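Partial view: only certain chains, each at its native spot in the assembly.
In this document, chain identifiers A, B and C correspond to the written order of the chains, with residue numbering beginning at 1 in each.
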Amino acid sequence: MRKLTAIYPGTFDPVTLGHLDVLERASKMFDRVIIAASEGSAKATLFTLSERLEMLKSAAAKYKNVKAESFEGLLVHYAEKKDAKVIVRGLRAISDFEYEFQMALTNRKIFPELETVFLMPNEKYSYISSTFVREISKYGGEVSAFVPALVKRMLRRKYKKLREFK
Amino acid sequence: MRKLTAIYPGTFDPVTLGHLDVLERASKMFDRVIIAASEGSAKATLFTLSERLEMLKSAAAKYKNVKAESFEGLLVHYAEKKDAKVIVRGLRAISDFEYEFQMALTNRKIFPELETVFLMPNEKYSYISSTFVREISKYGGEVSAFVPALVKRMLRRKYKKLREFK
Amino acid sequence: MRKLTAIYPGTFDPVTLGHLDVLERASKMFDRVIIAASEGSAKATLFTLSERLEMLKSAAAKYKNVKAESFEGLLVHYAEKKDAKVIVRGLRAISDFEYEFQMALTNRKIFPELETVFLMPNEKYSYISSTFVREISKYGGEVSAFVPALVKRMLRRKYKKLREFK
(Lines give C-alpha, C1' and ligand atoms only; values in the text may rest on other atoms or scores of the structure.)
Protein backbone atom coordinates (compact mmCIF):
# COMPACT_ATOMS: atom_id res chain seq x y z
CA MET A 1 0.00 0.00 0.00
CA ARG A 2 1.33 3.44 -0.91
CA LYS A 3 2.05 5.87 1.94
CA LEU A 4 1.33 9.49 1.31
CA THR A 5 3.38 12.35 2.65
CA ALA A 6 1.58 15.68 2.73
CA ILE A 7 3.17 19.08 3.26
CA TYR A 8 1.23 21.84 5.00
CA PRO A 9 3.21 24.95 4.03
CA GLY A 10 2.77 28.53 5.15
CA THR A 11 4.42 31.60 6.55
CA PHE A 12 2.91 30.96 10.00
CA ASP A 13 3.78 34.44 11.25
CA PRO A 14 2.49 33.44 13.76
CA VAL A 15 0.73 30.07 13.90
CA THR A 16 -2.96 30.47 14.83
CA LEU A 17 -5.62 28.14 16.20
CA GLY A 18 -7.00 28.02 12.65
CA HIS A 19 -3.72 26.57 11.35
CA LEU A 20 -3.69 24.01 14.17
CA ASP A 21 -7.23 22.98 13.33
CA VAL A 22 -6.24 22.32 9.71
CA LEU A 23 -3.14 20.43 10.88
CA GLU A 24 -5.27 18.15 13.07
CA ARG A 25 -7.50 17.34 10.10
CA ALA A 26 -4.52 16.67 7.82
CA SER A 27 -2.89 14.39 10.41
CA LYS A 28 -5.96 12.15 10.32
CA MET A 29 -6.01 11.96 6.56
CA PHE A 30 -2.43 11.38 5.49
CA ASP A 31 0.25 8.94 6.58
CA ARG A 32 2.85 11.60 7.21
CA VAL A 33 2.40 15.35 7.45
CA ILE A 34 5.19 17.94 7.37
CA ILE A 35 4.12 21.36 8.57
CA ALA A 36 6.67 23.63 6.91
CA ALA A 37 7.44 27.30 7.45
CA SER A 38 8.55 29.05 4.30
CA GLU A 39 11.25 31.65 4.63
CA GLY A 40 8.74 34.21 3.36
CA SER A 41 11.11 36.19 1.20
CA ALA A 42 8.55 38.50 -0.29
CA LYS A 43 7.33 40.12 2.88
CA ALA A 44 9.25 40.92 6.01
CA THR A 45 7.97 38.72 8.80
CA LEU A 46 7.55 39.64 12.46
CA PHE A 47 9.07 36.38 13.67
CA THR A 48 12.35 34.92 12.41
CA LEU A 49 12.28 31.62 10.59
CA SER A 50 13.67 29.84 13.62
CA GLU A 51 11.06 31.36 15.91
CA ARG A 52 8.32 30.23 13.56
CA LEU A 53 9.86 26.76 13.39
CA GLU A 54 9.78 26.68 17.20
CA MET A 55 6.01 27.34 17.08
CA LEU A 56 5.51 24.59 14.53
CA LYS A 57 7.57 22.09 16.52
CA SER A 58 5.43 22.75 19.56
CA ALA A 59 2.32 22.17 17.43
CA ALA A 60 3.68 18.99 15.83
CA ALA A 61 4.70 17.42 19.15
CA LYS A 62 1.23 16.05 19.87
CA TYR A 63 1.03 13.96 16.69
CA LYS A 64 3.00 10.82 15.89
CA ASN A 65 2.85 11.36 12.14
CA VAL A 66 3.57 15.11 12.00
CA LYS A 67 6.91 16.82 11.92
CA ALA A 68 7.85 20.47 11.61
CA GLU A 69 10.41 21.87 9.20
CA SER A 70 11.31 25.07 7.41
CA PHE A 71 12.30 25.58 3.80
CA GLU A 72 13.72 28.16 1.43
CA GLY A 73 12.98 28.54 -2.25
CA LEU A 74 10.06 27.09 -4.15
CA LEU A 75 7.50 24.86 -2.50
CA VAL A 76 7.47 22.52 -5.51
CA HIS A 77 11.22 21.90 -5.21
CA TYR A 78 10.89 21.27 -1.49
CA ALA A 79 8.00 18.85 -2.09
CA GLU A 80 10.03 16.98 -4.69
CA LYS A 81 12.97 16.65 -2.30
CA LYS A 82 10.67 15.32 0.43
CA ASP A 83 8.93 12.96 -2.01
CA ALA A 84 5.63 14.50 -0.99
CA LYS A 85 2.74 14.19 -3.42
CA VAL A 86 0.20 16.28 -1.53
CA ILE A 87 0.05 19.92 -0.48
CA VAL A 88 -2.51 20.78 2.21
CA ARG A 89 -4.03 24.23 2.36
CA GLY A 90 -6.75 25.65 4.57
CA LEU A 91 -9.57 27.51 2.88
CA ARG A 92 -11.20 30.30 4.78
CA ALA A 93 -12.66 32.73 2.34
CA ILE A 94 -13.09 33.81 -1.22
CA SER A 95 -9.97 35.89 -1.33
CA ASP A 96 -8.04 32.91 -0.07
CA PHE A 97 -9.53 30.74 -2.71
CA GLU A 98 -8.52 32.90 -5.66
CA TYR A 99 -4.92 33.06 -4.56
CA GLU A 100 -4.76 29.40 -3.63
CA PHE A 101 -6.29 28.39 -6.93
CA GLN A 102 -3.62 30.28 -8.88
CA MET A 103 -0.80 28.93 -6.77
CA ALA A 104 -2.02 25.34 -6.95
CA LEU A 105 -2.40 25.42 -10.73
CA THR A 106 1.01 27.03 -11.10
CA ASN A 107 2.62 24.41 -8.87
CA ARG A 108 0.89 21.62 -10.76
CA LYS A 109 2.30 22.89 -14.04
CA ILE A 110 5.83 22.70 -12.66
CA PHE A 111 5.40 19.41 -10.80
CA PRO A 112 2.35 17.59 -12.24
CA GLU A 113 2.29 14.76 -9.71
CA LEU A 114 1.84 17.22 -6.86
CA GLU A 115 -1.79 17.45 -5.80
CA THR A 116 -3.17 20.28 -3.67
CA VAL A 117 -6.01 19.44 -1.32
CA PHE A 118 -8.06 22.06 0.45
CA LEU A 119 -9.44 21.51 3.94
CA MET A 120 -11.82 23.73 5.85
CA PRO A 121 -11.06 24.78 9.42
CA ASN A 122 -13.85 24.74 11.99
CA GLU A 123 -16.08 27.74 11.33
CA LYS A 124 -15.13 29.20 14.70
CA TYR A 125 -11.62 29.75 13.34
CA SER A 126 -12.71 30.79 9.87
CA TYR A 127 -11.98 34.49 10.32
CA ILE A 128 -8.65 34.33 12.18
CA SER A 129 -5.69 35.72 10.28
CA SER A 130 -2.07 36.10 11.31
CA THR A 131 -2.20 39.72 10.16
CA PHE A 132 -5.01 40.62 12.56
CA VAL A 133 -3.30 38.69 15.36
CA ARG A 134 -0.13 40.75 14.91
CA GLU A 135 -2.13 43.99 14.80
CA ILE A 136 -4.06 43.17 17.98
CA SER A 137 -1.00 42.00 19.81
CA LYS A 138 0.97 45.08 18.83
CA TYR A 139 -1.48 47.27 20.77
CA GLY A 140 -1.65 44.98 23.75
CA GLY A 141 -4.98 43.41 22.81
CA GLU A 142 -6.02 39.99 24.04
CA VAL A 143 -5.18 37.17 21.59
CA SER A 144 -5.96 34.05 23.67
CA ALA A 145 -8.95 33.27 21.46
CA PHE A 146 -6.78 33.21 18.33
CA VAL A 147 -3.42 31.57 19.11
CA PRO A 148 -1.99 28.83 21.35
CA ALA A 149 -0.46 29.83 24.70
CA LEU A 150 3.15 29.56 23.48
CA VAL A 151 2.49 31.95 20.61
CA LYS A 152 0.75 34.39 22.94
CA ARG A 153 3.88 34.51 25.09
CA MET A 154 6.14 34.88 22.06
CA LEU A 155 4.01 37.75 20.75
CA ARG A 156 4.13 39.57 24.08
CA ARG A 157 7.89 39.16 24.33
CA LYS A 158 8.42 40.23 20.69
CA TYR A 159 6.43 43.45 20.94
CA LYS A 160 7.96 44.27 24.32
CA LYS A 161 11.38 44.06 22.71
CA LEU A 162 10.31 46.08 19.65
CA ARG A 163 8.99 48.87 21.90
CA GLU A 164 12.24 48.96 23.86
CA PHE A 165 14.25 49.34 20.67
CA LYS A 166 12.33 52.38 19.46
CA MET B 1 -2.12 1.50 9.16
CA ARG B 2 -5.58 3.05 8.69
CA LYS B 3 -7.21 2.74 5.28
CA LEU B 4 -9.32 5.63 4.16
CA THR B 5 -12.48 5.32 2.13
CA ALA B 6 -13.50 8.47 0.32
CA ILE B 7 -16.87 9.16 -1.30
CA TYR B 8 -17.08 11.37 -4.37
CA PRO B 9 -20.79 12.24 -4.47
CA GLY B 10 -22.74 14.15 -7.08
CA THR B 11 -25.75 14.23 -9.31
CA PHE B 12 -23.61 13.42 -12.38
CA ASP B 13 -26.40 14.33 -14.81
CA PRO B 14 -24.33 13.54 -16.87
CA VAL B 15 -20.74 12.74 -15.87
CA THR B 16 -18.26 15.11 -17.53
CA LEU B 17 -14.53 14.98 -18.25
CA GLY B 18 -14.16 17.39 -15.31
CA HIS B 19 -15.69 14.83 -12.96
CA LEU B 20 -13.42 12.11 -14.35
CA ASP B 21 -10.38 14.30 -13.82
CA VAL B 22 -11.30 14.77 -10.15
CA LEU B 23 -11.96 11.03 -9.80
CA GLU B 24 -8.49 10.23 -11.15
CA ARG B 25 -6.91 12.55 -8.60
CA ALA B 26 -8.96 11.09 -5.76
CA SER B 27 -8.05 7.53 -6.75
CA LYS B 28 -4.37 8.37 -6.27
CA MET B 29 -4.92 9.90 -2.89
CA PHE B 30 -7.23 7.53 -1.03
CA ASP B 31 -7.21 3.80 -0.47
CA ARG B 32 -10.75 3.28 -1.68
CA VAL B 33 -12.97 5.70 -3.56
CA ILE B 34 -16.73 5.34 -4.08
CA ILE B 35 -18.12 7.56 -6.79
CA ALA B 36 -21.76 7.85 -5.83
CA ALA B 37 -24.73 9.25 -7.72
CA SER B 38 -27.30 10.85 -5.47
CA GLU B 39 -30.92 10.37 -6.38
CA GLY B 40 -31.12 14.15 -6.75
CA SER B 41 -34.55 14.57 -5.24
CA ALA B 42 -34.66 18.33 -5.40
CA LYS B 43 -34.30 18.76 -9.12
CA ALA B 44 -35.63 16.61 -11.90
CA THR B 45 -32.72 14.99 -13.70
CA LEU B 46 -32.38 14.26 -17.40
CA PHE B 47 -30.99 10.78 -16.81
CA THR B 48 -32.52 8.22 -14.45
CA LEU B 49 -30.53 7.11 -11.45
CA SER B 50 -29.72 3.81 -13.12
CA GLU B 51 -28.52 5.53 -16.29
CA ARG B 52 -26.25 7.75 -14.23
CA LEU B 53 -24.98 4.72 -12.31
CA GLU B 54 -24.14 3.10 -15.66
CA MET B 55 -21.99 6.14 -16.54
CA LEU B 56 -20.21 5.96 -13.18
CA LYS B 57 -19.57 2.22 -13.50
CA SER B 58 -17.96 2.79 -16.87
CA ALA B 59 -15.77 5.48 -15.33
CA ALA B 60 -14.83 3.37 -12.30
CA ALA B 61 -13.84 0.35 -14.39
CA LYS B 62 -10.33 1.61 -15.08
CA TYR B 63 -9.35 1.89 -11.40
CA LYS B 64 -8.72 -0.98 -9.00
CA ASN B 65 -9.68 1.05 -5.94
CA VAL B 66 -12.79 2.81 -7.27
CA LYS B 67 -16.32 1.56 -7.31
CA ALA B 68 -19.55 3.18 -8.43
CA GLU B 69 -22.76 3.26 -6.41
CA SER B 70 -25.93 5.27 -6.03
CA PHE B 71 -27.63 6.44 -2.86
CA GLU B 72 -30.85 7.97 -1.60
CA GLY B 73 -31.29 10.28 1.35
CA LEU B 74 -28.59 12.25 3.14
CA LEU B 75 -24.97 11.99 2.16
CA VAL B 76 -23.88 11.93 5.81
CA HIS B 77 -26.03 8.87 6.50
CA TYR B 78 -24.66 7.14 3.42
CA ALA B 79 -21.08 7.96 4.44
CA GLU B 80 -21.69 6.58 7.90
CA LYS B 81 -23.08 3.34 6.49
CA LYS B 82 -20.06 2.98 4.21
CA ASP B 83 -17.65 3.82 7.04
CA ALA B 84 -16.22 6.57 4.85
CA LYS B 85 -14.43 9.41 6.60
CA VAL B 86 -13.73 11.58 3.58
CA ILE B 87 -15.95 13.38 1.08
CA VAL B 88 -14.26 14.48 -2.15
CA ARG B 89 -15.53 17.48 -4.04
CA GLY B 90 -14.21 19.25 -7.10
CA LEU B 91 -13.80 23.01 -6.93
CA ARG B 92 -14.24 24.94 -10.10
CA ALA B 93 -15.34 28.41 -9.26
CA ILE B 94 -16.47 30.84 -6.66
CA SER B 95 -20.11 29.94 -6.86
CA ASP B 96 -19.16 26.33 -6.31
CA PHE B 97 -17.11 27.24 -3.32
CA GLU B 98 -19.86 29.07 -1.48
CA TYR B 99 -22.30 26.23 -1.83
CA GLU B 100 -19.71 23.57 -1.08
CA PHE B 101 -18.54 25.43 2.00
CA GLN B 102 -22.06 25.54 3.41
CA MET B 103 -22.73 21.91 2.64
CA ALA B 104 -19.44 20.73 4.10
CA LEU B 105 -19.91 22.64 7.36
CA THR B 106 -23.48 21.41 7.63
CA ASN B 107 -22.40 17.79 7.07
CA ARG B 108 -19.61 18.18 9.60
CA LYS B 109 -22.07 19.36 12.23
CA ILE B 110 -24.16 16.23 11.75
CA PHE B 111 -21.25 13.78 11.42
CA PRO B 112 -18.14 15.44 12.91
CA GLU B 113 -15.67 12.73 11.87
CA LEU B 114 -16.52 13.30 8.20
CA GLU B 115 -13.93 15.47 6.50
CA THR B 116 -14.54 17.17 3.15
CA VAL B 117 -11.54 17.64 0.87
CA PHE B 118 -11.58 19.83 -2.18
CA LEU B 119 -9.59 18.97 -5.29
CA MET B 120 -9.09 21.08 -8.38
CA PRO B 121 -9.68 19.66 -11.84
CA ASN B 122 -7.22 20.46 -14.62
CA GLU B 123 -7.83 24.03 -15.73
CA LYS B 124 -8.88 22.80 -19.16
CA TYR B 125 -11.96 21.28 -17.53
CA SER B 126 -12.55 24.13 -15.12
CA TYR B 127 -15.53 25.58 -16.96
CA ILE B 128 -17.42 22.42 -17.91
CA SER B 129 -20.79 22.01 -16.26
CA SER B 130 -23.41 19.31 -16.66
CA THR B 131 -26.01 22.01 -17.22
CA PHE B 132 -24.21 23.44 -20.25
CA VAL B 133 -23.58 19.93 -21.59
CA ARG B 134 -27.30 19.16 -21.48
CA GLU B 135 -28.15 22.48 -23.15
CA ILE B 136 -25.63 21.97 -25.96
CA SER B 137 -26.65 18.39 -26.51
CA LYS B 138 -30.33 19.27 -26.61
CA TYR B 139 -29.75 21.42 -29.70
CA GLY B 140 -27.49 18.93 -31.41
CA GLY B 141 -24.25 20.69 -30.51
CA GLU B 142 -20.94 18.84 -30.32
CA VAL B 143 -20.04 17.66 -26.80
CA SER B 144 -16.98 15.49 -27.46
CA ALA B 145 -14.75 18.02 -25.71
CA PHE B 146 -16.81 17.85 -22.52
CA VAL B 147 -17.89 14.24 -21.89
CA PRO B 148 -16.60 10.68 -22.43
CA ALA B 149 -17.76 8.77 -25.54
CA LEU B 150 -20.33 6.66 -23.69
CA VAL B 151 -22.03 9.74 -22.27
CA LYS B 152 -22.06 11.37 -25.69
CA ARG B 153 -23.93 8.37 -27.07
CA MET B 154 -26.34 8.34 -24.14
CA LEU B 155 -27.05 12.05 -24.59
CA ARG B 156 -27.77 11.60 -28.28
CA ARG B 157 -30.12 8.69 -27.62
CA LYS B 158 -31.88 10.50 -24.78
CA TYR B 159 -32.64 13.67 -26.75
CA LYS B 160 -33.67 11.63 -29.79
CA LYS B 161 -36.21 9.86 -27.63
CA LEU B 162 -37.41 13.10 -26.01
CA ARG B 163 -37.97 14.67 -29.43
CA GLU B 164 -39.94 11.65 -30.60
CA PHE B 165 -42.21 11.87 -27.58
CA LYS B 166 -43.14 15.48 -28.20
CA MET C 1 -35.52 62.00 19.85
CA ARG C 2 -36.53 60.02 16.76
CA LYS C 3 -37.56 56.41 17.23
CA LEU C 4 -36.56 53.98 14.53
CA THR C 5 -38.63 51.05 13.40
CA ALA C 6 -36.69 48.35 11.59
CA ILE C 7 -38.16 45.50 9.57
CA TYR C 8 -36.35 42.18 9.40
CA PRO C 9 -37.99 40.51 6.39
CA GLY C 10 -37.53 37.03 5.00
CA THR C 11 -39.21 33.88 3.84
CA PHE C 12 -38.24 32.08 7.07
CA ASP C 13 -39.10 28.66 5.65
CA PRO C 14 -38.24 27.74 8.38
CA VAL C 15 -36.68 30.15 10.88
CA THR C 16 -33.16 29.06 11.86
CA LEU C 17 -30.83 29.81 14.76
CA GLY C 18 -28.99 32.10 12.36
CA HIS C 19 -32.12 34.21 11.86
CA LEU C 20 -32.68 34.37 15.61
CA ASP C 21 -29.12 35.51 16.15
CA VAL C 22 -29.62 38.38 13.71
CA LEU C 23 -32.95 39.24 15.36
CA GLU C 24 -31.29 39.48 18.76
CA ARG C 25 -28.69 41.88 17.38
CA ALA C 26 -31.34 44.01 15.66
CA SER C 27 -33.45 44.21 18.83
CA LYS C 28 -30.52 45.80 20.66
CA MET C 29 -29.93 48.34 17.95
CA PHE C 30 -33.36 49.66 17.00
CA ASP C 31 -36.29 50.98 19.00
CA ARG C 32 -38.80 48.68 17.40
CA VAL C 33 -38.20 45.63 15.23
CA ILE C 34 -40.80 43.85 13.11
CA ILE C 35 -39.73 40.40 11.97
CA ALA C 36 -41.90 39.85 8.92
CA ALA C 37 -42.56 36.75 6.85
CA SER C 38 -43.09 37.50 3.18
CA GLU C 39 -45.67 35.41 1.37
CA GLY C 40 -42.88 34.16 -0.86
CA SER C 41 -44.78 34.16 -4.12
CA ALA C 42 -41.90 33.20 -6.35
CA LYS C 43 -41.07 29.86 -4.79
CA ALA C 44 -43.40 27.37 -3.23
CA THR C 45 -42.66 27.18 0.47
CA LEU C 46 -42.72 24.12 2.70
CA PHE C 47 -44.58 25.89 5.48
CA THR C 48 -47.72 28.00 5.00
CA LEU C 49 -47.55 31.69 5.75
CA SER C 50 -49.47 31.19 8.99
CA GLU C 51 -47.12 28.40 10.09
CA ARG C 52 -44.15 30.65 9.44
CA LEU C 53 -45.82 33.49 11.33
CA GLU C 54 -46.28 31.11 14.26
CA MET C 55 -42.53 30.47 14.27
CA LEU C 56 -41.79 34.19 14.20
CA LYS C 57 -44.24 34.93 17.02
CA SER C 58 -42.54 32.36 19.17
CA ALA C 59 -39.19 34.01 18.40
CA ALA C 60 -40.48 37.54 19.03
CA ALA C 61 -42.03 36.67 22.39
CA LYS C 62 -38.79 37.07 24.33
CA TYR C 63 -38.24 40.71 23.28
CA LYS C 64 -40.25 43.71 24.42
CA ASN C 65 -39.53 45.71 21.27
CA VAL C 66 -40.01 42.97 18.64
CA LYS C 67 -43.21 41.87 17.01
CA ALA C 68 -43.92 39.33 14.29
CA GLU C 69 -46.02 39.94 11.22
CA SER C 70 -46.49 38.70 7.69
CA PHE C 71 -46.92 40.66 4.49
CA GLU C 72 -47.85 40.27 0.85
CA GLY C 73 -46.57 42.29 -2.09
CA LEU C 74 -43.48 44.48 -2.16
CA LEU C 75 -41.32 45.00 0.88
CA VAL C 76 -40.98 48.72 0.13
CA HIS C 77 -44.75 49.19 0.20
CA TYR C 78 -45.00 47.29 3.46
CA ALA C 79 -42.18 49.37 4.99
CA GLU C 80 -43.94 52.57 3.94
CA LYS C 81 -47.18 51.44 5.54
CA LYS C 82 -45.37 50.60 8.77
CA ASP C 83 -43.42 53.86 8.71
CA ALA C 84 -40.22 51.85 8.95
CA LYS C 85 -37.03 53.49 7.73
CA VAL C 86 -34.70 50.56 8.19
CA ILE C 87 -34.50 47.09 6.66
CA VAL C 88 -32.32 44.58 8.51
CA ARG C 89 -30.65 41.75 6.63
CA GLY C 90 -28.20 39.12 7.77
CA LEU C 91 -25.07 38.62 5.71
CA ARG C 92 -23.60 35.18 5.57
CA ALA C 93 -21.72 34.79 2.37
CA ILE C 94 -20.72 36.20 -0.94
CA SER C 95 -23.67 34.85 -2.80
CA ASP C 96 -25.92 36.45 -0.20
CA PHE C 97 -24.16 39.72 -0.59
CA GLU C 98 -24.62 40.00 -4.36
CA TYR C 99 -28.33 39.37 -4.16
CA GLU C 100 -28.81 41.58 -1.12
CA PHE C 101 -26.87 44.40 -2.74
CA GLN C 102 -29.12 44.35 -5.81
CA MET C 103 -32.29 44.18 -3.76
CA ALA C 104 -31.26 46.97 -1.41
CA LEU C 105 -30.32 49.34 -4.25
CA THR C 106 -33.56 48.52 -6.07
CA ASN C 107 -35.61 49.17 -2.93
CA ARG C 108 -33.77 52.41 -2.30
CA LYS C 109 -34.61 53.63 -5.80
CA ILE C 110 -38.32 53.08 -5.16
CA PHE C 111 -38.34 54.38 -1.56
CA PRO C 112 -35.21 56.54 -1.05
CA GLU C 113 -35.66 57.07 2.69
CA LEU C 114 -35.48 53.34 3.31
CA GLU C 115 -32.05 52.29 4.51
CA THR C 116 -30.85 48.68 4.48
CA VAL C 117 -28.41 47.66 7.20
CA PHE C 118 -26.51 44.41 7.14
CA LEU C 119 -25.67 42.53 10.33
CA MET C 120 -23.48 39.48 10.69
CA PRO C 121 -24.68 36.43 12.60
CA ASN C 122 -22.30 34.67 14.96
CA GLU C 123 -19.84 32.70 12.86
CA LYS C 124 -21.18 29.45 14.32
CA TYR C 125 -24.43 30.09 12.43
CA SER C 126 -22.79 31.46 9.31
CA TYR C 127 -23.40 28.38 7.17
CA ILE C 128 -26.95 27.48 8.21
CA SER C 129 -29.52 27.80 5.45
CA SER C 130 -33.23 27.04 5.46
CA THR C 131 -32.75 25.01 2.30
CA PHE C 132 -30.27 22.62 3.92
CA VAL C 133 -32.46 22.40 7.04
CA ARG C 134 -35.42 21.26 4.93
CA GLU C 135 -33.26 18.75 3.05
CA ILE C 136 -31.85 17.24 6.23
CA SER C 137 -35.21 17.14 7.93
CA LYS C 138 -36.85 15.50 4.94
CA TYR C 139 -34.58 12.47 5.34
CA GLY C 140 -34.95 12.28 9.09
CA GLY C 141 -31.60 13.93 9.85
CA GLU C 142 -30.96 15.69 13.14
CA VAL C 143 -31.57 19.48 12.98
CA SER C 144 -31.28 20.47 16.67
CA ALA C 145 -28.06 22.34 15.93
CA PHE C 146 -29.74 24.49 13.29
CA VAL C 147 -33.26 25.43 14.45
CA PRO C 148 -35.15 26.17 17.70
CA ALA C 149 -37.10 23.34 19.35
CA LEU C 150 -40.49 24.51 18.10
CA VAL C 151 -39.29 24.50 14.49
CA LYS C 152 -37.79 21.05 14.93
CA ARG C 153 -41.17 19.74 16.04
CA MET C 154 -42.96 21.50 13.20
CA LEU C 155 -40.51 20.05 10.67
CA ARG C 156 -41.01 16.52 11.99
CA ARG C 157 -44.78 16.88 11.89
CA LYS C 158 -44.74 18.40 8.40
CA TYR C 159 -42.63 15.68 6.81
CA LYS C 160 -44.59 12.98 8.62
CA LYS C 161 -47.77 14.36 7.04
CA LEU C 162 -46.14 14.70 3.60
CA ARG C 163 -45.01 11.07 3.70
CA GLU C 164 -48.49 9.92 4.66
CA PHE C 165 -49.99 11.79 1.74
CA LYS C 166 -47.80 10.14 -0.84
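One rule holds for everything that comes next: contacts are C-beta pairs under 8 Å (C-beta built on N, C-alpha and C of every residue); 3 or more make two chains touch, one makes a residue touch a chain.
Since we're looking at a predicted model, the values are computed, not measured.
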Overall copies of the shared sequence [whole complex; 3 in view]: 6
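In the analysis below, only the chains that are shown with their structure count from here on.
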Copies subunit C and subunit B - interface residue numbers shared by over half, same or different: different
Separation of mean Cα positions, subunit C and subunit A [Å, integer]: 39
Centre distance in Å when subunit B and subunit C are each reduced to the mean of their C-alpha atoms: 33
Multi-chain contact residues (two or more partners), subunit A: 94, 123
Touching residues (chain side subunit B, partner subunit C) in the complex: 41-42, 73-74, 76-77, 94-95, 98-99, 101-103, 105-106, 109-110
Residue numbers on subunit A that touch subunit C, as the complex places them: 94, 123-124, 126-127
List of subunit C residues in touch with subunit B within their complex: 93-95, 127-129, 132, 135-136, 138-142, 145-146
